[in-house]
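Of the protein chains in this complex, one is absent; all others appear in place.
A and B are the chain letters, set down in written order, and residue numbers restart from 1 in every chain.
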Amino acid sequence: MAHVEVKGVRKAFDALEVIKGVDLNVKDREFVVFVGPSGCGKSTLLRMIAGLEEITAGDVLIDGVRVNDVPPDARGLAMVFQSYALYPHMSVADNMGFALRLAGVAREERHTKVLAAARILQLEPLLERKPGQLSGGQRQRVAIGRAIVRNPKVFLFDEPLSNLDAALRVQMRVELAKLHRDLKATMIYVTHDQVEAMTMADRIVVVNQGRVEQVGSPLELYHRPRNRFVAGFIGSPTVNFIDVKAMAVSDQGVAVQLPGGTTMTIPVAGASVVSWHLIMRMRSKRFQMVMLAPN
Amino acid sequence: MANVAQSGIFKRRSGREVSTGPLIAPAVLPLVIWAFVPLAVTLWFSLLHYNLLDPITRFVGFANYSYLLTDPSLLDALWNTLALVVGVLAASIIFGCLFAVLFDQDFYGRSVARLLIIAPFFVMPTVSALIWKNLLMHPVNGLIAYIARSLHLGVIDWFGSWPLTSVGIIVAWQWVPFATLILLTAIQSLDREQVEAARMDGAKPVSMFIFIVLPHLARPITIVIMIETIFLLSVFAEILVTTNGGPGDASTNLTYLVYKTALLDFDVGGGSAGGIVAVILANVVALFLLRTVARSLD
Partner (left out) sequence: MRPRTKRKIRMTVLGWAAALLVAFPIFWMMLAAFKTEIVAVSTPPQLFFSPTLENFAEVQSRGDYIVFAGNSIVISVSATLIAILLALPAAYAMAFHPSKRTKDLLLWMLSTKMMPAVGVLIPIYLIYKGLHLLDTIYGLIIIYILMNLPIVAWMIYSFFRDVPKEILEAARMDGARPLQQVTLLLVPLALPGIASTALLSIILCWNEAFWSINLTATQARPLTAFIASFSSPEGLFWAKLSAASLLAIAPIVIFGFMTQRQLVRGLTFGAVK
């Protein structure tokens, strides 16, 4: 069992609050993606779960155990960094076996485990090379291999594909998804690319300015965005917004006034929406009217 | 920019920060003593009549200073110091820039030639001084004298007629390579695309230098000026080995004056006062230098 809970977590750097109260529940074996624009705090959130950032307030629990004060390597996690962070002066094999070496694992056992992980990622021919001699894609696989060797409860990925070219990125997405199925592990993945999120995630957490805007499966977010931000962020190409003013509610739906004066009635179940501003949304392929709460 | 210190990587298992005091102390404490104690003693001595040849030592307040400030030797020394510093600085910057631009160009054997032009900076000052004094500038046996005689020009008694200039030449010979090295490194950080854009705009070499290279070099040149000034204020060995400050006071700078007063005339009080003057002078320059370095630390 490896589920992660985040309860009321806040993070402040001196006076600046960057994470403003986040609650999350990552279920065992789920592939959860944190997505959001640059600077929204998704990486900070990941690093707090990892133990690389102090938690200002709130709790992080792994398998029901509060880990706020537990050092990163004791939390049963493994992290793949954006820049891979491989040890330049060690061979691939030593890179992957480093954690085991620190834990005092005997060389034989280390070698076996490293070999097993290398097999999964087709890294066997590269084991004696140094990171400087590898291509970007190969380095990335070594970084993943390093995480696999530790047999963690939860894998953390911090924008691992951003430094790869487009073709490689698509290929790696497929491989990561396959890895998730094969290892049957819980994975938390951070990216700014909503396409990655939509194609890889079981559930997506949309983060904006330190807050969670919405959590849900990809299709949920696509069809039923909770607010304007999520609607605008998810889906490609981006959605077109039209600001309308709600006039009246009736059995047929909500009567709205479009900019320019025309009115139309939208067949949506409206409660007391008379004084709200509604946003009508159109996807370029289909015309979809969605009622959104006013922001 | 994420702060390493605030991330969790360097914390003890208990979660508390590693205390930095005992780590920094071994380096900082000696420096604190070094910076304050001797200087305080110098300050104290400067207020005394204290001569190693005179059995009586007594407090005289600012007498040493008032004597010093009216002593023509001090004025000469200050003037010489200024002349030396400014002269060498000018040579350093002018030749430093020229050589830096030159060595930025690609030519055959550039890396070896570069070593040659930088070499003088690494030569011991005493050796430099002697090379110039004996092998080159010597009026009888020196190479320059030989060349002058062959061309039927008069032979110059370098250290007799132009003592300060001669010392300046020796010092400049050592510091022009320093400036060249620094400025060459700085030029090589110039964005090549900017140069190419300028070339597309029609910039010829001279305009390129004036409008693109020089502005880029403005800050490194300032750094070179300030750092060289700090070191040039304390030129010592070259003077000791060649002219001993003479003839008279012609090539005595402030450093040499203090040395002479304290260690040769045994006047501790007077020498200390001179030392304080030197410290004040250096502090003024240091202030500017530190501010520039501070900006680059961010």
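Going forward, a residue touches a chain if its C-beta (ideal position, glycine included) is under 8 Å from a C-beta of that chain, and two chains touch if they have at least 3 such contacts.
Remember, it's a predicted structure, so these values are computed and weren't measured experimentally.
Across the entire complex, contacts from the unshown chain go to A, B.
For the chain missing from the display, the contacting residue among A:L52, A:V92, A:I144 or A:A197 is A:L52, taking the whole complex into account. The residue from A:I19, A:L77 or A:A197 that touches the chain not shown here is A:L77.
Mapped onto subunit A, the interface with the missing chain covers residues 50-52, 71-74, 77-79, 81-83, 85-89, 98-99, 102-103, 146, 150.
Although one chain is hidden here, its contacts on subunit B can still be listed: residues 2-5, 7-10, 12-13, 17-18, 20, 22-24, 26-28, 30-31, 34-35, 37-39, 41-42, 45, 99, 102-103, 105-110, 113-136, 140-141, 143, 146, 150, 173, 176-178, 181-182, 185-186, 189, 219-220, 223-224, 227, 230, 233-234, 236-237, 240-242, 244, 254-255, 258-259, 262-263, 268, 271-272, 274-276, 278-279, 281-283, 285-286, 289-290, 292-294, 296-298.
Simple rule for what comes next: only the chains that are shown with their structure count from here on.
Subunit A and subunit B have Cα centroids separated by 56 Å.
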